[in-house]
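I'd like to ask some things about the structure below.
The complex appears here minus one protein chain, its other protein chains still in place.
Which chain is which? They are A, B and C, in the order written, and residues in each are numbered from 1.
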């Protein structure tokens, strides 16, 4: 496999992204969005699309940049650093990867629309409080030539803003089985689909989706009937790797803000960064971030090289990212002292996003168990 | 329940024990015993018996001091502090508690002999690498008026020096069941009982005992046939509490040695105890020891007040003690630096005893699970 | 009568009194922060029962059981007060009155104040008439509490106070504030501070609430803009407690109290149920070995910590102080509570991250625990105290 070192192209991409986001989407934007009840900034998302980010995983034939998952991870990481909100992971990573694997003409049209920033997708997957895709119980019942979907999806990221939804439904089998799951690609304003916005601590777009006899045609089945999970799993893995990368960025952002504070803040007539106990904790945190960065780079590389064998690499990345960002935000808030507890200060936003991102698409325990299974125990 | 504070009597007992052990059994004794291949010092044990320690749990009618489990814990803790080796826990705590509960005339005679230091008991219990008394598979087969014992007991503490053995054997039922276990009280030199000394890292007396058709009479059944576990469980719980107390002492001894070193050792032209990172770690360790001390005191109190309901209290004490002593010896060795790694220095002995004591009669995982079960999960 | 018999008699007497004085509707109600009776001029009872109960307690001195009768207390012994608290808990009766005046100002004045100061200030506290807040922290000072910049200039008959305090709980609802102010700018940091009592109605005092990451909070910023504080509120009743420039001694004395109170917050949080039981309500949570192992660890530590609180309390009640070791309670209790909430959040998964989701106020409570290891002295300061004063390690 290629080295885990960044290529020159990747470094250029990172530098460009970092520069752009520092200007266009500093943490202050998240605060403004929150205070104005806006889950993300549509103008910003358009700019990202113009830079090719929305099409980072889309083939050139559909107008995409086709830069691969390592590049997508770099973008997600940089967005995490400034907590920039966008439908990037839902739409440009998860939906795009799934649609690309579906390889239908309809899917290709959708990919072009995603790339151009005209179309936002959400993925309606989990139904309970924890990530467990095979437990899908939302039913798609045969009705004439089509289907009728009934059930509830919890915690659909970007579910409020999406124009289309990939929804995993059960057409056969029972909870816990992959067989019998079918993937539908339907418009989000279809009759009977009720979206309830959830006020989450990270101030982003999350919705509960209630499917009250929602009709779907046979053409709206993506991939094969009863075998939709094989297809969506590719998108979910890509999403897990991207969320892991975002969390690495969140950790890095919190760490950077904290070390900056340690260097500037004085107490007991000393810069607090000169206190050895804090130094050792900051150094340990840095070490954890470095080690996690390797797992993130590896997940991107493996997804690009051997996407069908990426399970271990992706779960390793998400497990490490969840643990590392947790440490980073806890240390960040504690080391900021009282000021870190105030809403007026930004470090709290990192803690809130870390919590949601760690949960999304599987937490540490879920992914550590996947690693263990892949490693034979 | 009485307060967890020490009574005046208990404080006097502690002070007396500490004074005696500092003189008569400093860590240097352990080194001398090890270098001379002696698991413990019989003269020292005689002196302890003369002070009433061997009879601390024996009724006055049998010549004992009958001071209770809290007092036994204080003695065990002080022995732990200087790593004083003796058959105290096997004989004076586990066997004595069991024999006392048996309340037979034979048992009373044995208690007197224990009290006077004339008789050392071992308890032959576990057969595998982890504590799991109900998994007892050693068979006691009916043979005429008596029994024939066949099987192997692993890791019998004080098994090499004991003159008598309490051995748990299966007379009915199958592995995992408490019913069908019978307790025998037999001389350690009975034909067919082979003792293999084990060279353990703590340089104490541990033996594997192979029972090769060992004969036991019906009179040698302690308590009731097929119901021996109920009786022995009392002794085992008392032993667990005492080992926990010993480990608290081991933690305290390692901590004391380490803080002493921090105050005296200079490096980079500074006393290393002035480095804040070490200060915070030492302070945290002290906090853990304080919290564990409460759990140890509580276990003794509960064993004295309501011995039949002591499971939670005892497991809590052992779980805490295992975790705390582990931290104490790891920090102790690391903070001593290179010198701590040399055999010439004492801190390594604390690490070795901590490892064995944490394992003996159930490790952290075993006891934490017991706590969880007692707390309804 | 032997001592224990006297205490038994007292237990019966006080239980009878509680049952007769505390209106039945108050008994057995769940106690939340919203049900606390704080008192003060701006105070409004939620119902008449609260008022009835408070006034009955005032009449018997039971709002401040251990204070001397002449200052509005009941003059109880330590042992008697403990019995009173135990009976309140057993009968599920709420405390008749809570306040910073009772918790903090009282102990300070009883230890350092003049007779006239005690009379003037403590009686209104015990009667729920005056509500106090505490003005220690300042912006930019953080853990360095002695870094007091709010200054009080000596203007002859009054002090002229200018500066700013932060983290003053309920300052917007308090009538008076006890504050650390700098009365000597040339003295070493700890030597020029005074402990001053200031009427919040004085011209120039303003407050502003602070929004936390967890949402609304009782914390305020408090500003002093040319506030005139009389040197004396009456004969032998100066506005400064103890000696001028020696206020740090009083602050240190009170910090020890505060630490014990905050560290104790970790107990009884789940209404007597174990953490594992609460988690067991969430389908499948306890099947995850990571969650189970962590729940076991926290349960073990929480039980042992509760015993330690008990042991330290007994020691304090036995008249042997716990001194700087109280820093351990603060440190251990708040860190443990943070761990507990992290696990609860994780087990409740995506439901937990909603501000008002199916688990009620879990998210804001989780974020709020993060402040516990900062307010009242950070965990780092607690570890410093343990290292230097308990372990006696040398200064760096």
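Assume a contact is a pair of C-beta atoms (placed from the backbone, for glycine too) under 8 Å apart; a residue touches a chain by one contact, two chains touch by 3 or more.
Note that the coordinates shown come from a computational prediction; the quantities given were computed from them, not determined experimentally.
Asker: Identify the residue among C:296, C:309, C:325 or C:343 that touches the chain left out of the display.
Answerer: C:296
Asker: Please pick, from A:195, A:234, A:320 or A:336, the residue that touches the omitted chain in the full complex.
Answerer: Touches the omitted chain: A:320.
Asker: Given that one chain is not shown, which residue among B:36, B:105 or B:267 touches it?
Answerer: Touching the chain that is not displayed is residue B:267.
Asker: In the complete complex, which positions of subunit A touch the hidden chain?
Answerer: Within subunit A, the residues touching the omitted chain are 3-5, 259, 262-263, 270-271, 273-276, 279-280, 282-284, 286-287, 290-295, 297-298, 316, 319-320, 323, 368-369, 371-372, 375-377.
Asker: On subunit B, where is the contact patch with the chain that was removed from view?
Answerer: Counting only subunit B, the missing chain is touched by 126, 128-131, 154-155, 198-202, 206, 265, 267-268, 275-278, 326, 330, 333-334, 337-344, 348, 351-352, 355-356, 359-360, 363-366, 368-369.
Asker: Mind listing the subunit C residues that contact the chain we can't see here?
Answerer: Residues 289-290, 292-294, 296, 396 of subunit C touch the chain absent from view.
The rule is simple: only the chains that are shown with their structure count from here on.
Asker: Among all chains, whose Cα centre is located farthest from the one for subunit A?
Answerer: Comparing chain centres, B lies farthest from subunit A.
Asker: Can you compute the centre-to-centre distance for subunit B and subunit C, using the mean CA position of each chain? Integer Å is fine.
Answerer: 43
Asker: Which parts of subunit B, given as residue numbers and ranges, touch two or more other chains?
Answerer: Residues 275-276, 279-280 of subunit B each touch two or more of the other chains.
Asker: Where in subunit C do residues touch two or more of the other chains?
Answerer: As it turns out, subunit C has residues touching two or more other chains at 380, 383, 396.
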